[in-house]
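Removed from the display is one protein chain of the complex; every other protein chain stays in position.
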Amino acid sequence: MTTVTEQPTTLKRGYVGQSLPRREDKRLVQGQGTFFDDVRRHGMGYVHFVRSPYAHARILSIDVAKALELDGVYGTITGDEVAISTDPFFEMSVEPGGLIEDYALAVGRTRFMGEPVAAVCAATRELARDAADLVEVEYEPLPALVDGEEALKNEVVLHDDAGSNVVWSGVFSWGDVDQALAEADHVVKIERLHFHRFASTPLECAGALVEYDRGTQEWTIHCNHQMPGVGAIWMAPSLRVGIDKLRFVTQDIGGGFGNKICLHPQFVVLCLLARKLGRPVQWTEWRTDQHTANAHGNERTFLAVEVAVKADGEMTGFKVRAIDDCGAFPRYEPLGCIIWAQVTPGLYGWRNIQVDFTQVCTNKSPVSPNRGYSRMQHLWLTERIVDIVAAELGLDPVEVRKRNYVKAEQMPYETPNGCVYDSGDYAAALDLALDLIDYGSIEERRREAEGRGKLLGIGIGSTLDSGTNNFGQSTLLNPDLQFSGNNEAAAVKLDIFGEVVVTLGTVPQGQGHETTAAQVVADILGCPPEQVNVRRGHDTWFNTHAGFSGTYASQFAFTGLGAVKGAAELLREEMVQLAAFVLQAPEESIELAEGMARVKDGPEEAALPFMALGAIVNANNAFLPPDFNPTLNHRYVCRPYFGVVDTEKKTGQLTLTYATQIHAAVVEIDPDTGEVDIVDYAAVDDCGVRINPQIVEGQVHGATAHAIGAALSENFVYDEDGTLLTANFYDYHVPHALDMPPLKTGAMESPSPVAPLGAKGMGEGGGGGIHCLCAAIQDALRPAGKPIVYDSCNPPHRVWSMLRDPGSTRANVTVVSK
Amino acid sequence: MLLREVDYARPATVDEAIALLAEHDGARPLAGGQTLVNVMKARAASPDVLVDLAELEELRSIGFGSDGRLEIGAMVTYAQLVSSSEVEVARPILGEVAATIADVQVRNRGTIGGNVCVNDPTNHLPPLLVALDAHFTIRGADGERTVDASDFFQGVYLTAVGVGELLTKVSVPPAVSGTGDGFAAVTIGKHGTCIVDAAASISDEGGVGSTEPLESRGAGSADARAGAVRVVLGCVAPTPVRATTMEEGLAGAELSEAVVRGASEGLGATLDPPSDVHGSADYRRALAETLAVRAVLQAASRRTA
Partner (left out) sequence: MGTQPASSLAVSVAVNGEQIEEEVPARRLLVHFLRDDLGLTGTHVGCDTGNCGACTVHLNGEPVKSCMLLTVQVDGAALTTIEGLAPDGELTPLQRAFNEHHALQCGYCTPGMLMSASALLERNPHPSEDEVRVALQGNICRCTGYVNIVEAVVAAGRGSA
């Protein structure tokens, strides 16, 4: 059910803007998708990893003799071999974090439970599993470090090369927060807030089938890596080969959400085995492995928050100390240490902000960018701040937001650290969300629920989905890094029989790129989308790609479709020139429409079907003059323009587009059990021009489900020995069909002035659900001693604890008023 | 995810099954497999021999014994409990609770026998069957014996079924006039694993059920004095726990909410439940009291006239 409020745009639309059913579906509903585990090769071996049972231990010895004796085992590999035949992966941080040595298998020491320490390859999956049990590893357990704050003490140090658990640390300061605090009428202090560890857990686990060509020394990696450009940048130097020796091929991918970005360690093991054993090797991650050892979202603790508030409710600044726990190895980190700064003030007009940010290693699974990566954690902080300030000062949470939101008339709005919010109307989106949940009737519903013994609450969650990254933001962390800008590539050609063929560098995992790319091309070339064939997936050899190719960071609508648009426009221009030449008419009189190139308002004969153009160039081109050489095959690299960042002030345009999502939830809490029931829920999305509204709405649904799961049950919890207690879907409960509340969605379109199609990237905005559920729970529990929600995950037992002892959560908060 | 090597047999009769179980040391019966296959995938246990009970039709029947008890074959699936008209007429709580176990696919395969023989503390049926005063018939090489619920559930994953034996059927008294059953649980997500659950069963004086209609005893069903009340908690101990003090407090009492709550006070303190990621021991103690009250009130409101 959707209510739509559209704002007028100047973009002319045909297929763009329509909810075309997806062409990807035909194969997928018949079970004819090709996911990597569906790919077979003759003589292939199956790989099973031997994994550490300890969170922290020295590896004294590994004996593979018994495994090798098992009939059907092709070979093994251990950390010692890896240390000889590869170099450690490229680290992005400055020292000491940059000194960490990260190999494809544990070398000499294991640092998280489930870390691969050896691998076995055998003729069948079952045999590989059996053989793995026969590998004898001798460990000497070490104390386990499972707390980020504890890590700062450096009593247990994970990486001797670095000598410290600190991966990166720095202070970001814009405006003058101490002045703002001094001038404030109220200072609200929050001792501690905790954003928990969880992940999107895509249903298809990670994996690859790797083939090695001995003649050319090239590897082909059939896989589901969602950012192969970066994967190759890690893997090639580690394997001591040129980047062109690695061919990545992706086809259908069963969800990514950022959890399939850091697969390079396991893939390097597969490359080594494929080369060593002279046969294709295949590895499929098991669910338990994904939960234990692949990709958690960043866990972040916020300490010593101080917020400056004026008497009229205007919030002028805040400071905070953030400790980010990235697990045993940084890998894609420390980028999370800056990416939050894309949304430094959240949706609000704060001008004075200070963030003291430290990232540490612990004996937990390494993190990977998880849907909402790093912005979600920071936006949760800003929303918690707003709700706690409102609660403590007796202000209305809606009014506080509207007073402090950046206003529509201020757009484009430059934040204190130089990012530019391109467009949006937060207050209008909030009103739409409140309307959808019938905000006006809340107090009545609260009384009614009370009569049934339930506590009702309402919460708002505002979030920004910043998209199209400037990789130059990494230089704010490490000025020696040679990364900046962004790019994505596409190629569009007109084939001999008139078919338009598009190849993309992107790596879709369900976002419908084939369909939306066809819509864009169809509008530009004036043909029906059915005439446009979009080759699915990424192929380093056969599809086009650029250095940053992949699907991540909410940027497809900008960079992916921007590349498609650019290539299609180059093709269009050539088609017009060719038609003009053949029809002997001026170029300005040629139009492309209905699959034809024709003279506008001309006679019927003054028209060429696309097929004719394709045939001329490919098969019948002798009559074209020597200086006119159309190819009808164009590649375009979309390079968004950012300008250069200021590494001293730590300012600059870190990202280009900002989609808005405002979520509102109404919950009923059972005060005896702590169970939270969501009785009403609305999510309003504004991602500018919607290429395919149904696809956009689907993303909103899915991101909301992720948020509901994270807010109410999904949690990667460790015990003091570093054992993950929620390693499978029994204990790590994700929403099933009966867990989902009725979802209402609304949409607005504030076109982006900077995006090629006015369309912003979107898909990660679901953090809004976590924010609004925390707010709703806090609101519901107010009559029971006003406990403060201090953690982003609130399963029944935590809600019950807050009810039983609200005081201990309130001890967290102090208000100092003039 | 991948099992160790195992041998498999599918006997045609119960006697053959028993013989196989007795003959092979590491043999386990395979019923619906919804727990055992998982355990074998995790390699947490790896029997040497699986004795598949799928062909044993005599274990699939639902009917009534000569004593009027509802008899359910051990291989009856949750789905069959849900759709059985005998169950619906005689003891509907069994079908209602079975309908909340996991999902359709699991209910199509999982069996009542498997559920009780696994005796995982978080399983729904053990505490429910204790509340219903179920009897369990076990057959071995020496013949058949029937065990009552308090003797059947012995420890975590441990029941009275010994090596070379098979549970063949579970029986419960039919719900007669004055009987009411209730079940309340807090689970991990809807239809998920139980964190704490409670089952309650109320019957008239004497415990089995009076044939006199309730009205003639001069009270509406919810306020009528209870005869025997059984209150059983799951997930708080290795086996289902009878809340005996609460039961004594409610026997012969008028089952108002105040009375039931009063009787539940102190129940938590008598328990020593586990602490884990889904809740502390204290949380489980509190839930035990809350859910015991809810189960009893539900049972009281459903007493048949």
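We just call them A and B in the order they show up, numbering each chain from 1.
In this text, a residue touches a chain if its C-beta (ideal position, glycine included) is under 8 Å from a C-beta of that chain, and two chains touch if they have at least 3 such contacts.
If you're wondering where the values come from, they're calculated on a predicted model, not measured in any experiment.
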Original post:
Wait, the hidden chain, what does it touch out of the ones we have here?
Top reply: A, B
Original post:
Of A:18, A:633 or A:728, which one is in contact with the hidden chain?
Top reply: A:728
**OP:** Identify the residue among B:7, B:58, B:144 or B:248 that touches the chain left out of the display.
**Re:** B:7
Original post:
Taking the entire complex into account, which one of A:41, A:276, A:351 or A:701 touches the absent chain?
Top reply: A:701
**OP:** By the contact definition given up top, give the residues of chain A that touch the hidden chain.
**Re:** 19, 21-22, 24-35, 37-38, 40, 125-126, 200-205, 252-255, 257, 284, 286-288, 509-512, 694-695, 697-699, 701-702, 704-706, 728-730, 734-738, 740, 743
**OP:** Spell out, residue by residue, where the missing chain touches chain B.
**Re:** 1-12, 16, 20, 24, 27, 30, 33-34, 37-38, 40-42, 49-52, 54-55, 79, 102-106, 108-109, 190-191
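Heads up, the rule we're going with is that only the chains that are shown with their structure count from here on.
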Subject >> Residues on chain A engaged by chain B in the complex (per definition of touch) >> reply: 125-126, 129-130, 133, 286-288, 672-675, 713, 715, 717, 725-726, 730-731, 733, 735-736, 738-739, 795-797, 800-801, 804
Subject >> In the complex with chain A, residue positions of chain B that touch it >> reply: 1-5, 43, 103, 186, 188-193, 195, 276-280, 283, 286-287, 290-291
